[in-house]
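With one protein chain held back, the other chains of the complex are shown just where they sit.
What follows is subunit A.
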Amino acid sequence: MSLAFDDYGRPYIILRDQGQKKRMKGLEAYKSNILAAKAVANTLSSSLGPKGMDKMLVSPDGDVSVTNDGATIVEKMEIQHPTAKLLVELSQSQDAEIGDGTTGVVVLAGKLLEQALTLLDKGIHPLKISDGFDRACDVAIKHLETISEEIDIQANEHEALIQAACTALGSKVVSKRKRELGKIAVTAVLDVADLARRDVNLDLIKIQTKTGGSVEDTRLISGILIDKDMSHPQMPKEVNDARICLLTCPFEPPKPKTKHNINISSAEDYKKLYQQEQQYFVDMVKLVKASGANIALCQWGFDDEANHLLLQNELPAVRWVSGTDVELIAMATGARIIPRFQEITPEKLGKAGCVKEVQFGTSNERMLVIENCQCTKAVTILIRGGSQMIVDEAKRSIHDAICVIRNLIKDNRIVYGGGSAELACAIQVLQYADEVSSVEQYAIRSFADALEGIPCCLADNCGLNPITSVAQAKSRQLKENNPRIGIDCMELGTTDMKEQRIYETLSSKKQQIQLATQVVKMILKIDDVIAPDDY
């Protein structure tokens, strides 16, 4: 910790307890930050692309997860370094905004920082570097838009969407079944999409997991699947033409929220109270029955007696339905959520074609399926797999695919993958660099180098010679003026990504470059880190 002295040579204390704090300043701080961030990016870089590898993460409690998803990896790594944490947030914001490309964004940021490090060594001021990156980023984004293509998402039974989903799934453990899963994801999204408004409410797609079987057994259920069974073992297991009463009040005597006491002082009171209690149950069931409902779903529990009355009145019921499920069912079946028994009216009931119990495996677990809902078509993707880890990873992968499809429905412009878009931008940025006469030129040129790092990394992961293949692709792009030349990761024999049909959304690519540039700029502006020593 540096010390300041006053005119008389006495040391100032500037920070409280400054002896116990760590402080890094200037170049040392820049380098330390960049190295930490690069360490994270390095871990992720081997996960990029269709031949990328997975990471095994062991949580503090010893639970194992295996994943290829950038956002999940950095989140579960429990990163401590403050600057490296910025990359975690970077990946997560890409996940929240776009849903896919979470690995790519971190790798790009890592490459940019690597370039920044050499520029710093050359003695270029960090702010000049970040200015240069900023200008290069604008050029790259503009170029992305010019090379992007609009695709017809309807054509050929949504073939383009399926291809885009396949690209997203290609790097995951489920890649073997990418076409089937891609189709499932596309059907699911299209079922719930509002094509007129170009909007998709992802809440309507429920992803339910269940271990057992194999990833191939994953299927789409046109309805809602809830992990519950009927409250009484003898209730009918199937209700056709269901009229659903959705309750958020328990089948129990009411509990007022204010604290109160009922004092019984005589035998009459006692009897009266008993009768009243019995009456509660009878009334409740009567009210539900009177509305014409033939199945009741309740967010809360049932009293034994109420449960039996429901059975006796041939009213199948489900208890402890989770809050999110209640909302989903309400949306899908057009039911109103009813908070009080007195407010049950026939028009508040939801309608569905069929509610039935289905069973899996030997362990006697049952789930309820609500099919053919009246209003929107809510769908459930039921994911199966050999173990919990596979099922979890498949869930993340399908989520990514769904996000990609949603983005395409919102904005149907695409760029081609396989590193071709990055390469095309790099060429453009490099040209622009020569036009700039100030110090930023170097930064802009480095930005282009960093962009080239992505195809380089892809080629490396696929076991190709990175330098040769990137050089070849680049020269072909220039020679043929074709921005679709990329890295042939799958060894299909062509480097034209249009032929390989590797689609990525424009919005995702744009977001990747912008977010990565932003974070790098932020890291470059830090010249002083003060932290408690034991942190």
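Simple rule for what comes next: contacts are C-beta pairs under 8 Å (C-beta built on N, C-alpha and C of every residue); 3 or more make two chains touch, one makes a residue touch a chain; residues count from 1.
By definition in this document, contacts and distances are computed from a predicted model.
Chemist: Looking only at the UniProt record of the hidden chain, which name from "serine C-palmitoyltransferase", "Ufm1-specific protease 2", "CCT-beta" or "KIF-binding protein" is the right one?
Modeler: In UniProt, the chain excluded from the picture bears the name "CCT-beta".
Chemist: Sort through A:11, A:323, A:339 or A:386 and give me the one touching the missing partner chain.
Modeler: Only one of A:11, A:323, A:339 or A:386 touches the chain omitted from view, namely A:386.
Chemist: Tell me which residue among A:59, A:154 or A:494 touches the hidden chain in the full complex.
Modeler: A:59
Chemist: Hey, which subunit A residues sit against the chain that's not shown?
Modeler: 32-33, 35-36, 39-40, 43, 46, 51, 53-62, 64, 66, 68, 73, 76-81, 84, 173, 176, 211-216, 232-234, 252-256, 259-267, 270-271, 273-274, 276-278, 280-281, 303-305, 307-309, 311-312, 359-364, 385-390, 393, 462-463
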